[in-house]
Structure formats: C-alpha cells, structure tokens
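Missing here is one protein chain; the remaining ones are kept as they sit in the complex.
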Amino acid sequence: MKRMLLQALVATTLMLSSSAAFAAEAGSYVSPAYFAKDEAAGELPPVTERLPENPAVASMNDLGHQGGELRMLMASPKDSRILTAYSYSRLVGYDRDYKIVPDLLESFDVEEGRIFTLHLRKGHKWSNGKAFTTEDFRFWWEDMANNTELMPAGPPKTMMVDGQAPKFEVIDDTTVRYSWQKPNTEFLPALAAAGPLYIYAPSKYLKKFHAKYADAAELEAAVKDSGQPSWGALLNRRGNLYRNDNPKLPTLDPWVLRIKPPADRLVFVRNPYYHRVDTQGQQLPYLDQVVFDVTESKLIPAKAGAGETDLQARYIRFDNYTFLKQAEKKGRFSLHLWDDSRGSNFALYPNLNCNDEAWRAVNRDVRFRRALSLGIDRHEINQAIYYGLGKEGANTIQALSPLFKPHYQKAWSSYDASTANRLLDEMGLTARDDDGFRLLPDGRRMTIIIDTAGESTEESDILELIKDTWREIGIDMFVKPSQREVFRDRVFAGDSIMSVFFGVDNGLPTADMSPQEFAPFTQQQLMWPKWGQYLETGGMNGTEIDMPEAKKLEGLLMDWRASPDTAGRTAIWGDMLQLWSEQVYSIGTVANIPQPVVVAKGMHNIPDKGIWSWEPGAHFGLYKPDTFWQDTAKELSPVESRLQ
Amino acid sequence: MLRYLIQRVLVMIPTLLVISMLVFTIIQAPPGDFLETMMAEMQARGENMDQDKMEFLRKTYGLDEPVHIQYLHWMFGRWDGLEYKSGGLLFGDLGYSFEHNLPVSEVVGDRLTLTVIISLASILFVWVVSFPIAVYSATHQYSLFDYVFTFLGYIGLATPSFLIALVMLYFANIWFGTSIGGMMEPEYVGQPWSLAKVMSVFEHMWIPVLVIGLPGTAGMIRRLRANLLDELNKQYVTTGRAKGLAPMTLLLRYPLRISLNPFIADIGSLLPELISGSVIVSVVMSLPITGPMLLAALRSQDMYLAGSFLMFMAFLTVIGIFISDVLLALLDPRIRLGAGAEK
Partner (left out) sequence: MTDVRTHVPHGSPMTHFVSQAPFDPYAVDKVSPELEKIYMASQWRMMWLRFRRHRVAVAAGLVLALMYAAILVVEFLAPYGQHARNVDYIYAPPQEVHWRHQGEFIGPFVYALDYKLDMENLQRVYTENVIDPRPIRFFCEGDTYKFWGLVEGNVHLFCPPDNDTPLFLLGSDRLGRDMLSRILYGMRISLTIGLIGVSVSFILGITLGGLAGYYGGWVDDLLQRAIEVLRSIPHLPLWLALAAILPVTWSPMLVYFGITIILGLIDWTGLARAVRSRLLSLREEDFCVAAQLMGASPGRIIFRHLMPSFMSHLIASATLAIPGMILGETALSFLGLGIRPPITSWGVLLNEAQNINVVALYPWLMLPILPVIVVVLAFNFLGDGLRDAADPYR
C-alpha cells in the first residue's frame, strides 16, 4: 500500500517553483477570456500589470486551459471558509513532500530558527487591485495584534516564545523581519496550516474600520449600522480572511467571494490579480468560478450520486462508497478512494484526570491501558465495518510520515486476551463477580462508562464490537451518548472515565511540524484535560502534571520548540512517539479509512490516489485546486459583478 | 363588542411578556452557550480557538452576564440610567445572530417568502383533498368508500414523514431527474424570478407539499366529517329533506356552512404555521425555508436569532387566536356574551 502510494505521488508530482528563467518571458502572459470585456472597457489593467513582477509558476504534467466552473456541495453558508483551505494560498505552504516552500512570498530566510526574513513579490496586488506590501504586515502587527481593543489577550500564542513577542522590522516595501530571542519552530507551520495564522491584513480596506485611522463619527455610524457592539468587533467581523464571508474584503486567494452570505449558493469568481501562472504563462486559476451549493449534509451523498457536484469528498463517508459506486455506472463521475491520514479513525481516551479515585488509579496504570488495547479485536472491526480496507493499530502517526516506525503502530494493538488477562491479574484486579466481571479494589464491578458525542453510527458500532471482546477480559462497558458540548464538559470536568473521539489529527507529521498532540498542551486533549488546562492557563486552573511519563512528554515538547534544526527535532519526535506508544495514552482502533472522492468526468489534475488530510494538506489544498481544469468549460453561474 | 375587543387586547400584553420569558428560558436551558457550541464544532474538525479569544468574545456579546440581565437586554435594550442606548425587541431590534454574524433582521431574507409559499400550498392541498373526501364520507357514512378514503387519509397521518421524504426525493431524482432536495434547481438559487425559475419551483414543490400536507389531511377529514355528521342529524336537515330540497343544495346551503365554523377557530394556529413550515421535513429535504434555520439556531444556541424568531411566531399565534375569537364572536353572539357570563 505504502509503495503504491508513493509511486502515485511521484507519478503525479507537481512542483511549484519560482523559476527565474521564466521571468524573462514576462509580457507573454495569457489573461483569461473571462476578463476580456473588463479589460477592453478599461476597468481592469492588462494582465502584465496585474501579476507581480515575478509571478509564481506552477508546473504540472497536464497543462490545461482557462474557463469553466466547479460546483461543490456544502452544508452551511459558513463553509465558505472551506474554500480558503482548498485555495491554499499561503505565505509559505507545504509541497507534496510536506516541505515548506514559499508561495505568496517570493522567498524567506531563517537564521538560527529565530530570525525570519520574509520577501514579498514586487507588484503583488490584492484582489481589489491595491498593492500587497509590508504595510499590510505592519498594520496587522501594530494596529491589530497589539491593539488591546481588538485582541485583548495580545498577539496569537504562536507569535509568542516564552511570553516574548518578536522584534518586528519593516526593511523595505517588500521585506519584513521577525526576530525572537529563542527559536520559534511553530511559526512557519502555523503560516502553512489549513487554517493559517494570518500575519497580514488588507490595511487599505480595514483602516476604514479602525479607530486609529477612521473618522470617529463615520465609524460610530458604521458600528451602529452593523449591529456590532464595538468597532473592534466590526473590524474582526469585516476582516476575517479565514472565514471568507465578506465579499468586500480583498483577498490573495485564487477565487473571490461574490455573493453576500448567508446564501444557499455561494459563487466565487477568479481573482484578476492572482499571483500564479502555468508554464505557458496562462494566469491561474484555470477555473473561472467556484460554486458552493448549500444543502443538508445528509443529502450530500445522494446529490453526489445524482451527479450534482463536480468535486466532492467533504460530507461523504466511507459507507457511502457502495452507493456511489453504483451511481458511478451512470457515467457522470468517477469515484476514487483517497487515504485518510488521521492517526486512528476513532480512539478511546482513558481520562487520567477523572474524578473517580478508583478509576483514576486504574486508568493511570499503564498495564490497564495496555490490557484494554490488547482486548480489542481490531481485525473484526476492520472486517465488519471497513471491509478490511483500514489499517489496524494504535492511535499514532501513519506509515507515510517520514517519522514512522512500524512498531509505533503495532505496539499493544494485536488481539491477545490472554496477555491482557495476565496484565490485569498482575495489577491485582483478580476478584470477579457472579457474571465473571472483574471488580475494582473498592468492590464495584469494572463497568467502564464510555462517553461519546454519539454522532455517527460507526462510532457506536465500533464500541459494540469492543464491548464483546472486553467481556473476555472481564471488563464491562456501557456507552453514554450525549450532545457534543455536554460530552466535552463531562470530560473536561473529570466526570467521564473514558471517552471515544477521533484519533490523532495529524497522522503525517514531518519533524518540523509540532508534536503537540502527543504531549499535554491544551484542555482539548481528552486523556489529560486538566493538565492541558493547567498549561494553557499558566497554572490558574486545572492541575499540575503528576505522572513522570507525561511530564517527560511535556518537557520534550518544550525541547522541540527550542530546537533550532531538523535533526534535533527528528530525535525529539522519535523519543515522544516511542514514549507515546509504550504508554498507550489513547487506544487506537482502525486507521487509514479510505475517503471516497467524487470527481466529475472531464476534470483534470485531480489525482486518482491522494491523501485526505486537513492538517497538513488542507484537504484538496495540497493538490492545488487552481490547477484543476475542465475539458469542456461548464456554463457560468451569473454574478452581479466580476470585479470588486 | 368594543369592550370585549379592548379586554382581549389588554390580556395579550402580559401573555406575550410571559411567553418571552419562557422562550428565553427555553433557549438558555441546554448547557453551554453559542461559543462553546462553536468551539466544540471547531474542535471536531481539528481547528482550534484560543481560550482567551473565547473569553473576549463572550464578554463582547454579553454572554458572561446572568440570564435575567441578558433577558432584559434582549427585551428592553441597554440603558444608561434613563437614557436609551441600543437594542431591545420592544424597540424593534431583533438582536444579532452569532451563527451568521449578521443582525437577525438580515438573516431571514428570502426564506420567509419561500416558507409562506410552501405553507400556503400545503394548506391549500390539505383543503382541496380533505374537503371532498370528508363530504363524501359524511354523506355516505360506513360505506365502502368512506372506509377506503378515510384509510388513505390516515395512512398519511401514520407515516413518519421524514423517512418518506427521503425515499420520495430519491425516486423523484431517478424517475424525473429532479435535483435532490431544495426548492429549485441549484442554478436558480439567488437569481431573480423568471418563468423557468417558477417552473423549477413547481417541479420541486410537490414533494414537500405532499409530505407536509398529508398528515394534516387526515385530521381535517376527521373533523369536517364529524361536524358535518352532527349537522346532518339535526332536525332542520330532516325538514329540508322532507320539503324536497335537492340533496346537493340542502347540503351546501346549511350544514356544510355551519360545519365550517371550527375552521375559523383554526386561523390562530394557521398564521404561525405559515412562517414556520414543517421543521423536520424541511431539514430532510434541505428546503431553504425558515424551519431548518430555526432548528440550527436552537441547536447552536444562537439565542437572539432563535429567540426573535420564536417570539415572532408566538406573536402571530396570539394575533391569530385573537382574530379567530373576534371572528367567532362576530358570527355567533352566544360566544360574545358567554365570555362575560363565565362568572
């Protein structure tokens, strides 16, 4: 499987490079016919003036042509932010080998892991034609991030190292520098994330809403008009580049929202100032428009089967495959299976901070966690629910990650009831009741109540299968579904003994990506919420870590953050993963569940075999949707205006 | 009569106030608030939000205040001493929708029109179908067709509509190529009205109308039939018949008219129905009407959107009950006098 994937990757590799050789041919750029009228009317400058002096050049095997429209199905008008992820225009971004390369930036330099110098492209413009310069960085850092009315908690956490803000310098119109006292390893990955850290903002547009720049009376009227409580709220609302819900907000993405949400059909049109071209000089994106049809999420598989989408994976689940495969025969689309990158589709999280003392003691015993893991027949789960297509194993990183070692996945994850029983006996849990279930030291039956947000039948099915095999090791189980907020509250408060949730988010890390998921770090971690809360609040709430192994993980995470080079980071990652797999802090089930991807006939540059990953990869983002194109361009949905 | 009217209107004010408190309590009953819901949702997708930012937002939107204060702000707006500052349902400010990040008044938009269209169509459907069936079964009580028609009517009542909705959508797509869900083909969404758009709406509308209308049909048949039977057994009908009135004339002229009286009493529930639509069916069918929006707002605790919407519906109900009471009082003096005679 792994080799096949790699081959597929290599075969379709598409690289982005800012080739200097190409710049010589400047002037031969091809403007899309989409803007012909606007150009002729003089409302839009010619393409050479729209592109930066040195545009990014996308090279690909399958060169296409401009035009056409891509329809996708979404479940909420709020999903307009998904296009921000799919567009994947970042200052720096991952390439297909998960290396960080410049994209909006022309280049960047890193010194000692702590001094970052970013070079913008000269002549780069926002989608409204205004220049994209270092002023936009300054505005964000000085007037937004460090403005207490806008961000009372100060700049985002990733911008702070040991509580220290960076020194920010504007060197010239296209160069800025951030220097910290110590290395900031999380800076670049944060810029490249699916939901990225934005360290710039369209200053020209947003100054209208900023108390420092705007006319006080006008601003007050605007605030009142919008129903917002303050100018800060208004600016945050109007200037959210990630949410992508303000048609007036300039962007650097390939497509610009042209419909005011909330709407049931969101139309995005191509950005006339987009910074990428193909090797023939055609301005990207190829597709003129992207359309999101908003519908009920449960109907999306059915609509995909009826051919009402050109590209769809979101809201389609593995169990829809059979239905879609039948629908594929009608010839409107082809169905692919991509690899999901999560550490485990679902994993169990014994709560090390639970309030019940007897259970807390048991949960903290590594033998108990190992025994529970050994007591799961993952093969049966895989066969019954995933047709044997998943990967059975622990909740850890995936084989495609360069950091992967097979034993991480195999550790304590084979079905072995006798070893499990032996471990539990060793712990002294030998007393049993009449039904053959073990008893806790305080005499209660060992009935684990598993909290679940209970949103998919898949989850409850897996638990049902686990329940049967746990009986073999004398453990009773009982599932407690509750609404998601209640679920989280119960875990955070320590009311829950064990919970079930998705596995590790980033299953494909490289050494340069943060290992924070594998160490106490935030309250959101279901196995040690109180430790996470303690770290997150600087000791105000939660409890201090009182287990040596977890403490060690936390220390390793600190080390990783301070580590200036990749070799050092790789070593730390290795230590962490090793400890993680020995300690079985979360119990994985089956991973790598294939993700069905529906691709309309006549679509190009979408790989048959890809990796479905939100972080890193931004789902389709890694495969550069601005290079997707159509054989026969679809008719365009009408929009009121093509320009901002 | 005028006294009766004034009395009724005066009673409506405290009623609405009590409703507003109840509505607000109901919306606040589920644990957590909108921000927590949002955070949970983001977490499930692997996106994250700082604890600090959440606290900030909570403060900005006044979610950290006690419930009764939030209620007062929602209902009566914010005051600085005696000086009115902003907001307040009473001042026509519906509040702010967190979910959509817009003032509530801008969220509803087109949905209201479509909701009224679809509700009117369903009500029309119910009447058109139930009327002849009820008249037939009342005049031919215990006949074969009486049984057959009532049976068919009841089938509609007995079927869980959400399941039928999905099945019908699927087969309408397979057989007629109708796009699944929604009120029109996607390409007409957000476009100005045109003949093609209207046709597309018609093509899509029959399924929801059928699914929403059927359960109501049985109830309507039953009530109309019972009323009509009561009237038909009265002596004036016998007299009329004895006098040789043609059966049809007799039926139409008196009993049918009188048996329609209860329908007027229905207006009260009709008005709010017009704007709420059938929530579950519209969720399943992804109809762009108000129902799914209300459900989503309730679920995510988007409290001002949900609250204002519910208040609007409650207001319509109260107005509806008022109208039907007045109409009934106009039609039937006994009720008018009876209201005072209830000691």
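Labels A and B are assigned to the chains in the order they are written; within every chain, residues are numbered from 1.
Following the convention adopted for this analysis, a contact is a pair of C-beta atoms (placed from the backbone, for glycine too) under 8 Å apart; a residue touches a chain by one contact, two chains touch by 3 or more.
The shown structure was predicted, so the numbers you read here are calculated from the model rather than taken from an experiment.
> The chain left out here touches which displayed chains?
Per the touch rule above, the missing chain touches A, B.
> So which of A:G93, A:P166, A:P261 or A:G305 would be touching the chain we can't see?
A:G305
> Given the contact definition stated above, which residue among B:G81, B:P160 or B:P192 touches the chain not shown here?
For the chain that is not drawn, the touching residue is B:P160.
> Pick from B:L35, B:I133 or B:A306: which residue touches the chain that isn't shown?
B:A306
> Against the chain that's been left off, what residues of subunit B make contact? List them.
The missing chain touches subunit B at positions 11, 14-15, 18-19, 22-23, 25-27, 29-31, 147, 151, 154-155, 157-160, 162-163, 166-167, 170, 218, 222, 226, 233, 238, 241-242, 244, 269, 272, 276, 279-280, 284, 294-295, 298-299, 306, 310, 313-314, 317-318, 321, 342-343.
> Write the list of subunit A residues that the hidden chain touches.
Those residues of subunit A that touch the unshown chain are 298-299, 301-302, 305, 319-323, 325-326, 380, 383-385, 387, 389, 454, 457, 460-461, 464-465, 479-483, 486, 490.
Everything that follows uses one rule, which is that only the chains that are shown with their structure count from here on.
> Need the CA-centroid distance for the pair subunit A / subunit B, whole Å please.
Here the centre of subunit B sits 40 Å away from the centre of subunit A.
> Please name which positions on subunit A make contact with subunit B in the complex.
The touching residues are 71, 77-78, 151-153, 156-157, 194-195, 224, 226-230, 232-233, 237, 243, 245, 259, 261-265, 267, 291, 293, 295-296, 298-299, 302-303, 306, 308, 453, 483-489, 502, 505, 522-524, 536-537, 614-615, 637-638.
> Under the stated contact criterion, what part of subunit B meets subunit A in this complex?
30-32, 36-37, 40-41, 43-48, 50-53, 55-56, 60-62, 86, 93, 95-96, 99-103, 107, 109, 166, 169-170, 173, 179-182, 186-187, 189-191, 283-286, 288, 292
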